[in-house]
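The other protein chains are all here in position, but one chain of the complex has been omitted.
Which chain is which? They are A, B, C and D, in the order written, and residues in each are numbered from 1.
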Amino acid sequence: MTTGTLAGAESRRRSWRAALAERGVDTVLLLLIPAVAVIAMLFLYPYVYGLMISLQPLEGGSAFANYESFFSDPYLRETIWYTLRLALPAAVVSVAFAFPLAYRMRRAFRGRTLIIGLFVLPMTFGSVLLAAGMTQIFAPNGWINLSLDAIGLPRGSFLYNYTGTFIALLLSTVPFSFLLLVGMFAAVDRRIEDAAATLGAGPAARFWHVLFPLMVPGLMTALTLAIVEAFAVFPSAVLIGQPDNATHVMSIPLYQAAQQRFDYGNASAIAVVMTVVELVVLGVLFGIRSRLYAGPSASGKG
Amino acid sequence: MRVAESNLTATTHSFRELRLRGVSRSFGKAIALKELDLTLYAGEFVALLGPSGCGKSTALNCLAGLLPLTGGEIWKDEQRIDTLPPERRGFGMVFQSYALFPHLTIQRNVEFGLRMRGVRLVQRRSRAAEALRTVKLADHAHKRPAELSGGQQQRVAIARALAIEPDIILMDEPLSNLDASLRVELRTEIKRLHQSLGLSTLYVTHDQEEALSLADRVVILRDGRVEQSGPPATVYSRPASPYVAAFMGYRNLFTARATAAAGPGDTVSVHRDGYVFQATAVAGVQAGAEVTLAIRPDEVTVGEGGANQITLATEVVEFMGREIQVQGRMRDGQVLLLRTGSDVVPGDSVPVRLPRERLLAFGQVDG
Amino acid sequence: MRVAESNLTATTHSFRELRLRGVSRSFGKAIALKELDLTLYAGEFVALLGPSGCGKSTALNCLAGLLPLTGGEIWKDEQRIDTLPPERRGFGMVFQSYALFPHLTIQRNVEFGLRMRGVRLVQRRSRAAEALRTVKLADHAHKRPAELSGGQQQRVAIARALAIEPDIILMDEPLSNLDASLRVELRTEIKRLHQSLGLSTLYVTHDQEEALSLADRVVILRDGRVEQSGPPATVYSRPASPYVAAFMGYRNLFTARATAAAGPGDTVSVHRDGYVFQATAVAGVQAGAEVTLAIRPDEVTVGEGGANQITLATEVVEFMGREIQVQGRMRDGQVLLLRTGSDVVPGDSVPVRLPRERLLAFGQVDG
Amino acid sequence: MSRTISRLGKLTFTSVITWSAAACFILVLVSLFASVVLEAFSTEWRGGWWPAGFTVDWFAEAWHAGVGDALVTTVQAAVAVVVIALSVGVPAGYALARRSFPGKSVVVLLLLLPVMLPPLTYAVQLTALLYRIGLGGSLAGVIIANLVPTVPLVVLITIPFVQRISPEIENAARVFGANTFRLLVRVLAPLLRPGIFAAAMLVMVRMLGSFELTFFVANQQSQTLVVTLYGAAADPAGPPPPLIAAMAVFYMGLAVVLLIAGLRYVNPADAVTARRI
Partner (left out) sequence: APTRGGGEDTTAPEKPAQPITLTVLDGGGDLATNKLLIENFVKARPELVASVRYETASAPDTVGKLKAQQAAGAVDIGLLLGGTDVLGGAIEQKIVRQLLPSLSAHLPDLNSLQDDGRRQLQTMAQGYGVECVYTPSGPVLAFDPAKTSAPRTPQALLEWAKANPGKFSYAQPANSGSGRTFLMSLPYLLGDSNPADPVGGWAKTWAYLKELGRYVSSYPASSTILAKQFGDGSLGLIPTIVAHDVSNRQNGTWSPATQVALFDNQAWVADAHYMMVPNGVSPQTLYVVLELMKWVLRHDQQVLTYSQGVLTTAIAGTSVDQADAAGKEFVAKWGRKDFYPAAFANGVIKPPLAPSDQLKAFDMWSREVGSRAGG
C-alpha cells in the first residue's frame, strides 16, 4: 500500500519533470545559475538603486523630473539622434567590413595568422591610447596627411569631428566583429558549400545563399556587440570628436551629470533612456534574428 | 538490363566521353588515388565498386572539382576540365554525407540548383515537387533537414541532384540508408531517369546487387586504381583477380597447387587436402604453381555425385531467408561457406560438390 | 544462429529485461512513435526493421535518453529509467549519423567512453586498439574523423560503441556504408562480441539478410508501432501482413478473391485473371472476400508442371549475379517479378509456377 | 592547399575591394601602433614624419610612476577575470543556446543590461557594495567588480557558437557517459574554441581598459595599468605626451603578449569540421 502510493508520488513527480523537460526546463538550466547569480548580486542592486535615484531628482519636483528635463531640453534630446547616427552606421560598417575579410580567412594561406593578429591588434589599445595615436597620425601634419600630400591628394580633416569618432569606433569594433566572424565561418561545414558548388552556385551565390544565412546568428551577435560598444562611445567622442556638437552623444550628458555635477539621479535617468533606446534597436535586431535560421551549420552524416 | 521495347530514344548528349587520365590525389603522405584511368561514355551507367577507403568518394570529388588533383587530367571530349571550378562543370552529385543545406527547407534544398540556373519560380516549384515525389517525400517539403530521418535526408540528397537534370550525375552510395523495398523502387526510378534523360551516371555503391542490376559497366577499384572494368556479367562470373572475386561474393578463397599448366579459360587440375579438383583457370597457370581457388557460397551444392566432391564438417548454420548459410571445415581445417535450401544442422558431416565451371583458379597471387 | 559447440557460456547479465511500455514521441503534430511496446531480454539480439521514416531512430534515441518521451515508460527490470539522463543509462550506441567527435583523433574518439568511465590510460589504450583492430582501422588511429572515408567513419562509430562493452548496445544502421565483404566480416564480429560479452543488442537495419542472420528476434515497425515481432524464420516465411511481407521481399503483391473460407494456415482457393490458385492463408479468410496474395520473386519457379501454373509475357530482364530478375505480366496486366537461373529474354512467353506453400493469402487488407 | 592558392590568386572585383580595404585598415593600425611606440622613444615630436630625437628616459619615468607593480596586478587580475568569466559565462551561454524555457527573455535581458550600461552608472553603488563586504581595495574586489560587464559578454558570444554545433555530437558524448560538466569541458569547449577565444579576448580588453570599476575598487596595491595610466593622464598640468605613450607601450606590450600567446594556442579560423568526403 505504502509502496504503491510512494510509487504513485514518484511517478507523478517524474511526469511533472518530463512535462517541464518538454518545455525546456531541466537540469541544464542549472548552468545559468552562476552567471545569473553574479549579475543579480553584483549588478541588479546597483542598477535598481540607480533606477530609484533617477526617480528622486535633486532639485525636487515630480518623480519623473529627471526624465522630463531630458526630453524637454532639445540639446539633450538631440543626443539620441547624435548617438544613433554615430553608433548604427559604425556598427553596420564595422560588421560589413569585417564580414568579407573573415570570409577570406577560412582558407589556409601563409600569413593568415599574421593577418588575424594584425586585425585583432587594436583590441589591445585602450581607448585613450587609440585617441592618442589617432591625434598623432591623423593630425594636420601627421603621417596620414603627409602621405596624402606626398601622393598628391588633398589633405583631409580626420580629427575633432564626426569622422574622427567614426574612425575610432571602427578601429575598436572591427577587430572584435572580425574575430567573432572568423570563428563563425570556421564552423560552417565545407561540404555544404561543396554541395552548392556542384549545384551550380558560383562563389557569389555560395556566399549569399549558403554562407550568409548560416552566418546570421554570428552576424547578429557581432552587430549587437558593435552597437553596444558604439553606444557607449565616450572617450573617442570627447577626445577626437566634437563633443558639444557633431558627436554630442548620450554618454556625454550622462558623464557630465555624474562626473561634474555628481547628480547620480540625473545620470541614471539618462542611462535609462540610453538603455531603452538601445533595447529598441536591439529588439528590432532580435526580432529579425528570430525569424532566421539559427541551428547547426552542418547536416547529414559524419 | 535488357528491355522489351527499348524506351531508349536516341537522346542527344552534350558530350561523347569523360576521361580521367592518370588522376592522382594524395592527402599528405596518404595516397587515395593512384594514376586512375577511367572513361565514362555519354549515356553510360558506370558503377564504381571497391572496399571502404579505396578512393571511390575521392574519385567523385575530383571529378566534381571539389578536390584539386595532385596529378593527372580530366577531359570532357576535347576540353580539359580539371581546372574548371565545380559550379562550371555542371555535374549533379549525391554526397555520401548528404551535405544538405541545414538552413533551407527540403523544398528549397531541392530547388537550389534550379535557382542557381535561373529557372523561374513556377517551373522550379513544379520540378522540385516532381523530384520530391520521385523520392516519396512530397509530404515533407516544408521541413528542415534536421527534422528528417536519415533515410529521408538521403532521399532529399537524391532529389536535389536529380532536380537539375544534369548531363552527368555522380552518386555516392545514394541508397545506403534505405530499406530494401524503397531501395529497389528508387533504383528503378534512377534507372528510368537515367534512360529517359540520357544521363551519364557514375554510381558508387557497395551493394553488389545494385551495381549488377543498374550498371552498364562495373569498375572495381583497389587502392585508388582500377582493378577490373567490364560488363556486370563478366565481372561477376569472370573476376580478374582473387581481389575482385572476394568483392563479388566469392567468399570461399583458398590455395591449392596446380598439377599441370593451363591457359586462360582452360580446365586445370589442382590438389589440396588430398583431394584433386578440376577448376577453371582465369589466367594462365603453371604446373606446380600455387593457385587461389574461388567459389561463391551459393555455387557450392550439397549432395553426392559428380566430380570435385568433398566432405565438410559443418560448424555454424545461419538463417538467411530462403536459404541457410552453412560454415563447414575441410579435413585440413580450411573453412568453406555454402548456401543451401536443405536442412543442415551444426555438427553434421555433409558431402558437397564444387562445380568445375564455377570454381575459379587464379595463378600468381598478387597483393 | 545455431552453433556446433555453443560458446555461449552462461554470461551473467546485470538485468533481465528492458521494457518499453506505450512509448510515444511526437515532433510537434507529427507522431514518430505511437505507444510502442517492446521488450529486450538480456543477451538477446533484436533487429528493428521498418521503412525509412517509420521511427526506428526515434525509438533508439528515446531508449538512450536523447529524446524525452511524450508518453509511456521505459523500465529496466524494476527500475524506471526514462527519467535518467543518457549518461547514466550506460548504453552503447552507434549513431546513424556517426556523430563522431570532430576534434578528437580516432583513437581518442574510441577511448572517449572509457575515459568517461574512469578507465586507466593503459587499459584504455589497449581496449581502444582492440576495438580499432576489430573494425580494421588500427592504421588510422591518429587521424581525425574528417580525414576518413564514409565507411571508415562508420566503423569508428562502431568501435566507439564496442569499446565500452556496455550491457546494452543500440546500433542504428551500423553497416550501411560498408562494402559487402567487410559488412559480412563485421557482422560476424558483432555477433561474436554479442555472444562473448553477453551484450543485449537492439539493431536497426534495412538489410534483410543482416536482420535475418544476426537476430534472435526481428521486430517490424510501421508508423511508430510494432507490426510483427518474432524469430527471423517466422517473420520471413510467415509475415503477419502484406506490409511485413512487402518488407520481407515479397515483392509480388496482388489481389485476388477467395472462393471459400479458410482458417489460418489452411490452404485457400482464390481466383484472378481466369486462373484459380491454391494459396496458404495467413489469417482467417472469408469466402468471397478480397485477399492479397504475396510471393517472393525467388519463390516463383520457371517451368511447366504442377498446380498454380500461369504464363507470363516477359518484359524486362535484369542481371543480378547468379540469377536474373525477370519482370513479366499476367494476362490482365498485373506485373510479376521472378528470379531464375535459366535464360529468359524479353518478349518471351514463359510458363511459371507459384508454389502453393509459398504463396501467402492475407485477408482483410488494412492500411 | 593548391586549391586554396589557386582561389586566392584569382582577383575578383570583390576580393580587390576587400583586400585593399583590409590593407588600408592595417596600414592605419600599424602606423597608429608605430606612432605611439615612436613617440614613447622621442624627446620631442611636434608633427612631421619623424621625432626630433630619441630617448628611453620616458620608460624609466613610467616605471617610476608604478608601472611595474601595476603590470603584475594587471596580469593577475586579467587572467583571473578571464578564467572566471569564461567558466561562468560559457555554461550559461550553452544553456541559453540549447534550451528555450519560460522566462528566457528575462534572463537574456538581465544579461544584456550590464553590457549596455556605461559602468559609471552602477560603479559607485557596486563599489560601495564591495567595500561593505570587505573586498574594497583588494585584488579580489577588482576581479569581482570586473565580472559584471564581462560575464554577459561571454554569454552573448557563446550563444551563436553553441548553435553552430550539431546536437548529435552532444548526444554521442552523453550516451558515452559524459555528464553536463564533462560534456562542456571535453567536447564543447574544444569545439567552441574560436568562440571562447573571441570571448576571452574581449573580456581581456574590457578588463584591461575598464577604468572606472577598477579605479573605484582598487587601492594603490591593487590598481591595474590602466588606472596608473589614467592617473598620469589626469595631471592637470598636462602630462608629457611621450610619458603617456611610454606607459601605453607597456600596456600594449602586455596586451600584445597576451594576444600572441592566445593566437599560438588557438587559431580562430581553424575549423574542427573541415571538408570531409
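Note that contacts are C-beta pairs under 8 Å (C-beta built on N, C-alpha and C of every residue); 3 or more make two chains touch, one makes a residue touch a chain.
Computed from a prediction, not measured in an experiment: that's the story for all the values here.
Colleague: Consider the whole complex, including the chain that is not shown, and state which of A:Ile144, A:Ala168 or A:Leu239 touches that chain.
Modeller: A:Leu239
Colleague: Out of D:Pro91, D:Pro118 or D:Gly137, which touches the unshown chain?
Modeller: D:Gly137
Colleague: In the whole complex, not just what's shown, which of D:Ser31, D:Thr73 or D:Thr127 touches the removed chain?
Modeller: Touching the chain that is not displayed is residue D:Thr127.
Colleague: Which residue, A:Val36, A:Leu101, A:Ile115 or A:Ala139, contacts the hidden chain when the whole complex is considered?
Modeller: Checking the options A:Val36, A:Leu101, A:Ile115 or A:Ala139, the one contacting the hidden chain is A:Ala139.
Colleague: Hey, which subunit A residues sit against the chain that's not shown?
Modeller: 75, 135, 139-142, 157, 159-161, 238-245, 248, 256, 258-262
Colleague: Identify the residues of subunit D touching the omitted chain, counting contacts across the whole complex.
Modeller: Residues in contact with the chain left out: 43-44, 46-48, 52, 120, 123-125, 127-132, 134, 136-137, 211-212, 215-216, 219-221, 223, 227, 230-243.
Just so we're on the same page, only the chains that are shown with their structure count from here on.
Colleague: How big is the gap, in whole Å, between where the Cα atoms of subunit B centre and where those of subunit C centre?
Modeller: 22
Colleague: Provide the C-alpha centroid distance between subunit A and subunit C, rounded to the nearest whole angstrom.
Modeller: Inter-chain centre distance comes to 53 Å.
Colleague: Using mean CA coordinates as chain centres, what's the gap between subunit A and subunit D in Å?
Modeller: Whole-Å distance between the two chain centres: 14.
Colleague: By the touch rule stated above, which residues of subunit B touch at least two different other chains?
Modeller: Touching at least two other chains: 57-58, 61, 66, 96-97, 150.
Colleague: Can you list the subunit A residues in contact with two or more other chains?
Modeller: 27, 189, 191, 194, 203, 295-302
Colleague: What residues on subunit D touch subunit A, complex-wise?
Modeller: It is residues 1, 4-5, 7-8, 12, 14-15, 17-19, 21-22, 25-26, 28-33, 35-36, 39, 45, 47-49, 87-89, 91-92, 94-96, 98-102, 104, 107, 109-118, 120-126, 129, 144-145, 147-148, 151-153, 155-157, 159-161, 163-167, 180, 184, 194-195, 197-198, 201-202, 204-205, 208-209, 226, 229-230, 233, 241, 244-245, 248, 251-252, 255-256, 258-260, 263, 267-276 of subunit D that touch subunit A.
Colleague: Can you list the residues on subunit C that touch subunit A in the complex?
Modeller: So the residues of subunit C touching subunit A come out as 68-70, 80, 82-83, 85, 96-98, 100, 145-146, 150, 153.
Colleague: State the interface residues of subunit C toward subunit D in the complex, per the touch definition above.
Modeller: 61, 64-66, 85-87, 89-93, 95, 97, 99-104, 112-113, 115-117, 144-146, 148-150, 153, 160, 164
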